[in-house]
Each structure stands twice: as structure tokens, then as C-alpha cells.
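Apart from one protein chain that is not included, each protein chain of the complex appears where it belongs.
Chain nomenclature is as follows: A and B, assigned in order of appearance, with residue numbering initiated at 1 for each chain independently.
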Amino acid sequence: MKKLFSCLGAVLLSAGLAATASAQFPDRPVKMIVPWAAGGDTDNIFRPLAPLLQKQLGQPVVIANVGGASGTVGAREAKNSAADGYTIYAVHDYIHLVHYAGLTDISYKDFEPICLVSATPSVLTASPKTPWKDWAGFVADAKKRPGEITVGATLGSTSHIFPASVEKAAGIKLKYVSYDGLAPRMNAILGGHIDLTDSNLTQKGKVEAGQLKFLAIASEKRDPDMPNVPTLKELGLNIVYEVVRGLMVPKGTPAAARAKLADACAKATAEAEFADSMKKQGTRVSFLNEKDYAAFLDKIDGENKAIMADLGLMKK
Amino acid sequence: MRLGRDGIAGLIGLAISLLLLPQAFGLPKLPIVPVGPGFYPTIVLVFLGTTSAILLVQDVLAQRRAGPAAAETPPAPPRAYGLVAAAFIVVAGYIALLPLVGFRLATVLFVGAFQYLLEPPKTTQQWILLTAIAIATSVVAYLVFERYLLVLLPRGAWTGW
Partner (left out) sequence: MLELLGSGVFTILQWKFFLPLFLGTLAGVIGGAVPGVTITMTIIVILPFTYGLEPLAGLAAMTGVYVGGSAGGLITACLLGIPGTPSAIATTFDGFPMARNGEPGRALWLGVWASFFGGLLGGAFLILVTAPLAAIALEFGPWEYFSLFVLAMAMVAGLAEASLVKGLMATAIGLLITVIGTDPIGNALRFNFGSEFLSAGFPFLPVLIGIFAFAQIMADVEKVRDPQQTEGVAAVGQPTLRISHLAIIWEILSRPVLLLWSTIVGIVIGVLPAIGGSAANMMAYDQAKKFSPRPEKFGTGVPEGIIASESSNNANVGGSLVTIMAFGIPGDAVTAVMLGAMTIHGIQSGPLFVSQNAEIAYGIYAAYILAHPLMVLIIGLSTIFILKVTAVRLAVLAPVVLVLCVIGAYALNNTMGSVYVLLLFGVFGYVLVKAGFPLAPLILGLILGDQIELNLIRAIMTDANPWLFLTRPISGGLLLAAALSVVFAIWQHLRHQQRISEADADF
């Protein structure tokens, strides 16, 4: 009985508070939806961010991994959450890709951008069992054996789009094999079951141990930690491919809550501690505020649409 | 023709596989995958269909051999199937209530109701015990999971609690 009363009380209280909630936002834990499993690349980037956001917001930021169906389950969960600022959605380029692949009707337009957090340059990586020493060797071999060199990729996702853009720009033909996620791709490439894959600088240790070969990095400039790896630009391919990750909230979230979150995000991403943990993820901090992030999203949405159409992966 | 338990199961399995097979053929193919998304489901469905058909045939043969007389199974101990059905309904009710009234309240109601179902309390003391267990389960689970382990539990849309 007592429980019932206190629960009724809570309803009345929350109704009464609704008007003033925005002023005091946040007054309870904030849930951050990461649409992939814990320990994945995306999770590894947002997990160190959560405590830093928490410090700014003064309330716990709890990560909820809502995985499944190429991240679309999490997207739906985020879209259907109450637009009160207590649910934030951690996102990367996949939101554009799955939309154009026809996997979901949800698009980035169903959300309000908060901030861009990070950018992870893709690195074209080769198996130790391949005969090539460098990029030139690879291209020469690929031209000799069109359609025979195998690439492990999550079909229709960033790990597929990146080698596909390379394939197109270099005028070669590759064969794709479905390997979902970086860990299975690493097993396969170390065993020599695939020749190539998209990875990132987190695999640096294996390259130094001679287990893997980095052929080229898709960033603007060489990475200071791996100065021997050439950029695709140097090699004459105009490709910069970075997986970018940011935070969004469901459409209709009050402006005051958004401002508070955006402010917290700006301060959290500026901390040296965050830069350090990003470095371990082969990633650089790349902050954009609400307005710039919105413009940036419009831009990459167009680019992704073009690539998907190019690859014949677009759902009509 | 009489059908036993296995025969019915075989018939259902066969029906499912025949129903889904045309769907498996109709799935769209991706240009870069040599076999479409229907390839593996087709194998599984054929596997299911074959085993179901064998089970069905085995059962029909067994029934014919045994004749109607042997269909009488040895007396099984009485089983409270009504109680099982009621238990499933109580669980379904709990799951339906979770997103509406939230974990804490729904759990008290559920643990109470389930105990009542299996062993209806007779004395006041038993009622008190039942209520205490129901409330304790809810409170302890909430404190341990949401407060201590930071594992979020369902909140109620009606109560926000």
C-alpha cells in the first residue's frame, strides 16, 4: 500500500516538475545508447567519454549497449525514447549506410545533433601470408589476378565502403568475404584465410610484431606513431576515409537540455584524459558543435548516398 | 489414420518447412554474394522437412503396428497442467506490466501472485510472509542491480518509477 502511495506521489511530483525540469536538467541518470556490443570499436570510444560527461553533468551517464541487426535496433530504441535529454544516442557513419541500404527507415534526420566526438582513420591491412611488401606490390598483383584477392568486410558497412572506394580509385577488382566485426577479421587475416581488410591503428602492435602489414592509411597526413605507413593521398588516390562518431538526441528534445549536453560534450572532449584514451583507440578527438555537426552530417550523408549507389548496394 | 504425439509434431514441422520454403526462394540477392540469403535457410528447411517427414512416417507405422488398444499409455502421475497455464499467464501479466508500472512495483505484484498461485496462504502469518518475500525480492533486486551494479531496470511509462 505504501508503495502504491509513493508511486502515485512520484507521478504527481514528476508532473509538477516537468515545467521546471529543463532548468534543472539533469536531475537523474542519463542513458547513453550505444547501438553495438560492449567492447566493440564504438563502445571503446564512448565508454571513456561517459565518466567525463558525468563530471560535467553531475549525474551518472550509464551506457546501454543496444546491439543487433547492424545497429538498427539501437537506432530504433533511441528514436522511440522520450525526447527529454535523458537518452543520448552514440552514432557513427552507419546511420547513413543502413538507411540507404534499406535496412531501416530511420535516418539521421530523426535526431538532433549534439556534437561530433572523434574520427578514426581507416588503414588498409594485409595478411602476413600475402607476398606483397607494400602498396605497389599489392596493386601490381591485384591487376594480375583480378577478382582473386579476398577482402574481409562487414558488407554494406564502413569496412566494406572503404576498400570498395580504394578498389574503384585504383582500378582493381577485389573479392569480398563477409566477416562481421574487427575481431573475426583479425582471426581470419592472421590465419591467412583472407588477404586484406580494413582495420585501424589499434592493430599497431601486431604490425610491429610482424603479424600484419599496413599498406596505406586513409588520413590527410601520416600518423606520427606509424610514420612508415603512407597515406592514400601520397599514393595518388584522393581518398580520406575516417569513421566519425558523435552524439545525438531524439528529435524534439528541449533546447535547454540540448545546450547543456552540448556544453558538457565540448568540455569533456577537450580533456587531455580523453585524448589519451582516444590515442589508444587509433583515433583522434574531432569536436564539432551542434551547428557544425549538423552541416557535417548533411555533407557525409550525401557522400555515403553516392558511394552506396556506386556499389549497387542502394535499395531503390 | 491415427496420429500420436510424434506424428503431430512431424506434421507441424513439415507444414512449417513447406510454408517457408517458397519465401526462402523469393529473397533478394546481393550482387557481391554468390549465393543469396535464401541459400542457407533452404538447406535448414529441407533438413527440417526431411526429419519431420521421417518422424511422421515412423509414427504412422508405429500406430498401425500397435493398433488402437496399445494407444492407452501407462497411467502417468497426475500433472497440474491448469496450474502451469495459470503460471504462464501470471508471468505474461508481469512482463506486460513491467514497461507500464516499472520494475519495482511489477515485481512485488508478480512475486506475490506467483506464490499465491502455487501455495495459497491460509493463516495471517503466511500472508505476512508472502508479502514480505514479494517486497524483499523487489527491493533487494532494485538495490543490487540498479544502485550497486548500475544495471538499469525497466521503468514504468505510467508511473515514471
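As a convention for this text, contacts are C-beta pairs under 8 Å (C-beta built on N, C-alpha and C of every residue); 3 or more make two chains touch, one makes a residue touch a chain.
What you are looking at is a predicted structure, and each value in this text was computed from that prediction instead of being measured.
Here is the thing to keep in mind: the chain we left out touches A, B in the whole complex.
Touch with the chain omitted from the figure is made, among B:80, B:128 or B:143, by B:80. Summarising the interface, chain A meets the missing chain with residues 31, 33, 37-40, 43-44, 64-70, 72-74, 76-77, 98, 101, 103, 150, 155-156, 175-181, 183-184, 186-188, 190-191, 193-194. By the touch definition given at the top, chain B reaches the unshown chain through residues 5-6, 8-10, 13, 16, 20, 23-24, 27-28, 30, 33-41, 44-45, 47-48, 51-52, 54-55, 58, 77-81, 83-84, 87-88, 91-92, 94-95, 98-99, 107, 110-111, 114-115, 118-119, 133, 137, 141, 144-145, 148-154.
The rule is short, and it goes like this: only the chains that are shown with their structure count from here on.
Taken in their complex, chain B has these residues touching chain A: 30-33, 101-102, 104-105, 108, 135, 150, 152, 158-161. Chain A meets chain B in the complex at residues 3-4, 7, 10-11, 14, 29, 31, 60, 62, 64, 155, 176, 178, 312-313.
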